[in-house]
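Each remark here refers to the structure printed beneath this line.
Apart from one protein chain that is not included, each protein chain of the complex appears where it belongs.
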Amino acid sequence: MRKNFQFRSLIGGSLLCIAANCVWAEETLTVVSFGGSYAKACVDGYHKAFTEETGIKIKLEDYNGGLAQIRAQVDAGSVHWDVVDTESSPLLTGCDEGLFEYVGDLDLPPAPDGTPASEDFFDGQIQDCGIGTLVFATVIAYNPENIDGEMPTTLQDFFDLEKFPGRRGMRRSPASNLEFALMGDGVPPDQVFELLSTEEGMQRAFRKLDSIKEHVIWWETGAQPPQMLADGEVIMTTAWNGRIFNAQVIEEQPFKIIWDGHLRDVGALTIVAGAPNLENAKKFLKFATSTRAMVGVANHISYAPLRHSGLPLVGKHAVTGEDMQPHMPTYPENSKNFLWNDVEWWSEREDELTERFNAWLSR
Amino acid sequence: MASTRSQNQEPSRLVPIGLALPLVAFVLVTFVIPLGTMVVQSAYDPQVAQALPKTLDLLRDWNDSALPSSDVFETIASELISSREDRSIGKVATRVNRIKSGSRSVFAKTARRLERVEDTDLKTAMIEIDDRWEDIELWRAIRSAGQKFTARHYLRSVDLEPAQDGGIQQVSEDQRIYNTLYFRTVYVSLAVTVLCFLIGYPIAYAIASVSDSWAKILLVIVLVPFWTSLLVRTTSWLVLLQNQGVVNDVLVWIGLVSDDSRLALVHNMTGTLIAMTHVLLPFMILPLYAVMRSIPPDYMRAAASLGANPIEGFVKVYFPQSLPGVSAGCLLVFILSLGYYITPALVGGTKGQLISNMIAYHIQTSLNWGLAAAISVILLIGVFVCYFIFDRWVGIDKLKLG
Partner (left out) sequence: MTTDKATEQASDVHISFDNVVKSYDGSTQVVKDLNLDVNRGEFLTLLGPSGSGKTTCLMMLAGFESITSGTITIDGRAIQDILPHKRGIGMVFQNYALFPHLTVRKNLSFPLEVRGMSASERNSRVMRALELVQLEGLENRKPRNLSGGQQQRVAIARALVFEPEIVLMDEPLGALDRRLREEMQYEIRRIHQQLGVTMVYVTHDQQEAMVLSDRVAVFRDGRIEQIATPETLYEEPSRVFVSSFIGDNNVLYGEVREVQDNDICHVSIGPDRNVQALSVEETKPGEPVWVAIRPERVGIAKTENQYSNQFDAIVNDIVFMGDHLRINVDTCGVRNFIIKIPNLVGHGAVLPGDEIQVGWATLDCRALSMDSEKT
């Protein structure tokens, strides 16, 4: 009896969904993002405003990054995602594989003061297949409660087991770790990729990693580093600055970020090749890459606008009232010593280095 | 006359066929087609051949000790420009890059600048744009990537590569990873299987010997892990096992270990084994329970009446009869372990990287589905071998799941 009822409501529900989908199909847009606090920041930061202004409803889906789902849709010829939030490296790979629409010629809105978009954006962030929207950083974070005495202040301290004994957290991937290793070994940021292009530089990076290998706990997902800090599993860890910000401001953890030697990378928006709502997707992309939208996100989570005009407009956190400026990777105080990720460099070597890194881990 | 007969006979034949159709369709759609696609992808990749057909024609006659002649340069120049226009140049670049790492950017860069070159000597012009065109290795890589049918993925998936002289060689030592991962995967799977057996057998025995009402309760307890998400279960093991975790806290509190020598239970092999054993235990218990429930108590009584003490009776009479359950459970757990990677990745530390993680990497990140497919095929062959051994040893029809 009860089962029957559930069954019926299930059928009813799915019929409703199908019907509803048909109705929405005209004015909706499927936007795929990373979920969690970041997706929430986007919704509050500009999705709502977009729907208000255009009447286009946004259907938000979560994914864990990567290109597999996109490729599966494109290969099968049944694309149901429109706009995808992505990191710079998959953007490049996916672009090569023809998974994204060409958006390099979109007429992007100018800055509030009228500066054309081409000048307002950071260099090279209007790409063939995607438009950069934010700056995030991979940083070293620590929990002061787990460290006695002097606190670490530099990237060198992360590799200094004598001064700061204890376990470290690092991402299980060659990307970011090799750069940290060389900078931690005293290489100036502007020479890192040059040096990594040579076998000696590569060996030097691995040697540096060797020196702390026994004390490293490798993380896989972005949620792990703040958790490990809170649990006292590690005293320091590499982490994405937004995650640490979230722990600091929302969860009121005492975590601290070492901005010295951080790695900067961009997040971008892209349109899946063959997107069902291509025109709406383009409208969305223009809206989302406006200064106003970028600032809207930055007032919710510590990812900096990718337009020069956006930086000064970042104000207080929309919920807690925390001043967001000092949390921005691009804040002058934080920008004394850092390295921009070289996506081109990685795209040529990532496969090889992933194999090499895993082989190194296994030894 | 004939029509009456066929009318009479057809329904009886068509009904079972009709009933089986959804299953056939399901198997086709969810298994045969993806599997077929996978096998095809592991050995067939026409992208480069389609983008650079004329160049590859010319390279066939090229003796690969010196740079190709200028007409090869001219051909590839025009083909690069046209593939830039139809946006297939990226596919060429990634594929050549897989063979010769660090050559991805040369293609797009060259094609972009070539459009502006008026020069007739394209060879010099291209080398001027990027001196990597002077590298014979790059040309070899292009020729090799141009093969539609290739064993490269399979070689790579066992740490081999085509050698200069046409033979096969091992990849350089710091790149060798896949064989290590196969062995580690098999090792972890075997260890998990043994642990599941050691823990699961007594539990299944207990469930099979208590009264029906108790058995139901115990089965529910066994099945509860099934009802929670894998990630939640794995994460809760992290919370339990980590250095400042519950288990260590308890051990310190009762004084078994001192506070500064807390046990490393996670981010190592121990963690992998504990978490995976927990996750896969029901797959051992259920077939064991199904078989044990069907063993009448008279057998143990008969053994006792014949003078066997309980241990002898168990070893010589009960255990052999539970073997179909043992092998079914072990087969299931072993095969499932081979494909597990989320759990070991989260709790296994450096040793938590298994072969499936590389499959996931190549599917998700590098988009090298050919290599992912080749590794999967090798894994699949391993599974089939296990299945075959199982079939020979006990017979697959004995597989019971409850």
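By letter and in written order, the chains are A and B; residue numbering begins at 1 in each of them.
Convention: contacts are C-beta pairs under 8 Å (C-beta built on N, C-alpha and C of every residue); 3 or more make two chains touch, one makes a residue touch a chain.
In this text the structure is predicted, and so the values were computed from the model without any measurement.
Taking every chain of the complex into account, the omitted one touches B.
Of the listed residues B:I129, B:V222, B:L265 or B:A303, the one in contact with the hidden chain in the full complex is B:A303. Where subunit B meets the chain that is not shown, the touching residues are 296, 298-299, 301-310, 312-313, 316-317, 320-321, 323.
In this text, only the chains that are shown with their structure count from here on.
On the subunit A side of its complex with subunit B, the touching residues are 65-68, 71, 90, 93-98, 102, 167, 172, 197, 213, 216-218, 220-221, 224, 227, 231-233, 344, 347-352, 354-356, 358-362. Within the complex, the subunit B residues that touch subunit A are 87-91, 93-94, 97-98, 101-105, 174-177, 180-181, 184, 238-239, 242-245, 267, 345-346, 349-353, 358, 361, 363-369.
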